[in-house]
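Following: one structure in structure tokens, then a few remarks.
Note that one protein chain of the assembly has been removed; the remaining protein chains are unaltered in position.
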Amino acid sequence: MNISDIDYVAIYGNSKFHNITSSAKVIFTCLVLTSIIISQSLIVQIALLGLLLSLYKVANLSLRIARLAIYPAIFAIIFAVLVSRQGLDYSLYIMLKAVNAALTMILLITTTPYVEVFAVMSKVLPDLLVDVFFMTYRSFFILLDRINSLLKAVKVKGGYHPLRVFLNIRTIAAVLGTLILHALDMSERMYKILELRGYSGKIPIEANMKIHKKDDYFLLSLGLIVLVGVVLQWNIL
Amino acid sequence: MSHIHFPDGIIPLYIWIPAYLVTFGIIFLITKTIEKEKIKKLLPLTGIAAALMLIGMSVPLVIIPVHLSLAVLTGILIGPKLGFVVVFVVGLILASFGHGGITIVGINTLVIGSEVFVGSMLFRLLGKKKKLLGVVFSTVIALVISLALMVSVVGYTAGFENALPHTHLEHSHEHEEHIDHHEDHHEHSGELEESISNINYLFFSGWVALILIFVFGIALETIVTSLIVMFFYKVRPSLIDSAHNFANN
Amino acid sequence: MEHIIKVDCLKHIYPDKTEVRACGLAFTVNKGERVIILGPNGAGKTTLLNHIIGLLKPVDGQVEVLGMSPYENFNKLRKHMGVVFQNVDEQIIGPKVYDDIAFTARSEGLKKDVVDKLALDIARKLCIEHLLDKIPHYLSGGQKKKVALAGALIMKPDFLILDEPFDSLDAKSKKEIIQILNTVNQDYNTTLIITTHDVNVVPSIADTIYVINSGEIVIKGDAAHVFSQLEVLKDASIDKPILSELFFQLQQSGIEVDIPFSIEEAKDKIIDMINEGQRV
Partner (left out) sequence: MEHIIKVDCLKHIYPDKTEVRACGLAFTVNKGERVIILGPNGAGKTTLLNHIIGLLKPVDGQVEVLGMSPYENFNKLRKHMGVVFQNVDEQIIGPKVYDDIAFTARSEGLKKDVVDKLALDIARKLCIEHLLDKIPHYLSGGQKKKVALAGALIMKPDFLILDEPFDSLDAKSKKEIIQILNTVNQDYNTTLIITTHDVNVVPSIADTIYVINSGEIVIKGDAAHVFSQLEVLKDASIDKPILSELFFQLQQSGIEVDIPFSIEEAKDKIIDMINEGQRV
């Protein structure tokens, strides 16, 4: 699972969740993330995990995708066990917090194309930063093809030896060097293209972000309920 | 290499929120200091540098077992200002699929941004005369500094005292405020003294292992960065030479 | 007719000291003309284009577009030009196909409904309406080419400048692109300036052909004229078009016949010869 797989799932995935307006999903993500971060109760984290997993079901996302959350889980456990040494409940709580936060982000990004997330972000971030995001996104896929070809060539030419570590490192440096060289030339050409096409300091995009569908409102209400629930529980305790 | 893969929910609010604010402040200042006309030229360069860094961090390079960060290299090639922006963009994209928490992006940007800054500035200074030595030194020092920063953040969060055998009692209070579930554990902490020192011992050897990993990581990143810089010297020296005249970036 | 583009013995020196020229015959273009610049790789075709576009400043010689120096009037002339470079991947900037096609129109600050209409019109013309909502990196090579073309055409530019547009395309996509270009040329009287090394597409799209070889424009004329000059073409290491070569060999065998440049013409000539029963 890497960026291009995620991108693919987000664009070609088809579910109720995929069809919800991007801005609603981004706001929902913010609400749930806030809840996860401020909630200090293990029970609430377990409940949130349940909610997130059922949303994964709604969004038709496979286990392969949820697996991405294993990574933060491991780091959280290392932290909880090695650094805090606070006992099982606390470790579980820390781990769930990390997993839930990761699952929330992954849910957003596997159901909403990057392009649309960036478009929503363009409402709050400075133009230059948003343009950098778009440029990064485009270049990433172009350069990903290139490095895959280079690595394929290395493989076919017998450039990989499990035991000859320095040879491998030298090869990878040559591969990256070649890639960067191409990339820098590409940036020169892209600059010319921006000039020619009349770039005015902002890549104009159309973001259809108006929240209007029934499902949009449903998701937003869900997010609000979660947050209010967490805040209330916090106050009561 | 010192990308913090820390998940959300561990680093406290009063650290990550200011880190975000400082990061945005720096980015704002950077965008203000670049001339509008130059932005056109720098936009594709910045995007491409970020894409390259993403590739270094997220694409398994198959033939070597770890990911690279290429942060110092990025700094050398495009300068510390744009390098900082790149680090933020990359951090945010990585966070989007759980490669480090979303709340940690600000801290990460500051930590790795410092790596970019230190690395590229040192290389400007040192790389002029002795190329290879310059890049090796700049990379190592930059990595050590960013690692130190990262360890301090983590250490501060976990409580450094915690790592030392004699301070764990004081520290347990701190967590009581946080988490009410655990009181029972700490009531017996006196009895558990012995086992806790055992854990501390384990924890200490954990640090040793960690340091070994760090040393390995630093060595690898330094070797690859140096090899790539030397590659450019052979193939297109102007690229590296211009790193020394990056007055404006 | 008035020449809207004039190039006179251009000289350019690249940073790595390579000198590229476009001298020899004068290069002139009339409004609405379909011009092909034919030559082997490295002959100077792209350099010539970049000067016309105004991306390069000539060291020596003259370039004039609409009576101006394109380098000095880049921002003024830019609006008259649509450009598609060889590698289309790198020039699709918009995050979605629609954004890319609409890029120039939006950057000009046009209103949303005007932009929508322009984008939809050109997408229809190029038969890529169904792609508008797609993300560029999932398109095929031929589709990307069409998207780039639509982006270049949205403002109905006076000139359309294309660098090796037929490269890497298979026969079918090639034909589609040629058809689109001819339609655009007819409908909007758009001037076409196209470089290529693919000699076989030339007859179906060129009014005027310039053959360029190591910095010299060596032939200028229509397909019939250019393709009869087999010796000069050979010097420029340009593929002899197969029909020209066949008829050239017939001439060498003592048959008196002109060189045709389309299959139909060749067929008619052969039938005539058979009917005449000319003895060899």
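A, B and C are the chain letters, set down in written order, and residue numbers restart from 1 in every chain.
Following the convention adopted for this analysis, contacts are C-beta pairs under 8 Å (C-beta built on N, C-alpha and C of every residue); 3 or more make two chains touch, one makes a residue touch a chain.
The structure displayed is predicted, hence computed values, not measured ones.
The chain not displayed here makes contact, within the full complex, with A, B, C.
Contact with the omitted chain, checked across C:40, C:61 or C:221, is made by C:40. Touching the chain that is not shown, out of A:174, A:211 or A:231: A:174 (per the contact rule at the top). Only one of the listed residues, A:27, A:48 or A:150, touches the absent chain: A:150.
The missing chain, though absent from the display, is touched by one residue of C:8, C:64 or C:239; that residue is C:239. Screening C:62, C:186 or C:249 for touch with the missing chain picks out C:249.
Seen from subunit B, the chain kept out of the figure touches residues 231, 234-236. Within subunit C, the residues in touch with the undisplayed chain are 16, 40-42, 140-142, 164, 167-173, 197, 199-200, 237-239, 242-243, 245-246, 249-250, 253, 255, 263-264, 266-267, 270-271, 273-280.
One chain is missing from the display, and on subunit A it is touched by residues 5, 8, 12, 145-146, 149-150, 152-159, 161, 164, 167, 171, 174-175, 177-178, 181-182.
By definition in this document, only the chains that are shown with their structure count from here on.
Central chain by Cα centroid: A, whose mean Cα position is closest to the mean of all protein Cα atoms. Centres computed as Cα averages put subunit A at a distance of 42 Å from subunit C. Separation between the centroids of subunit A and subunit B, computed from CA atoms only, is 19 Å.
Annotation: 50 Å between the Cα-based centres of subunit B and subunit C. Counting only residues that touch two or more partner chains, subunit B has none.
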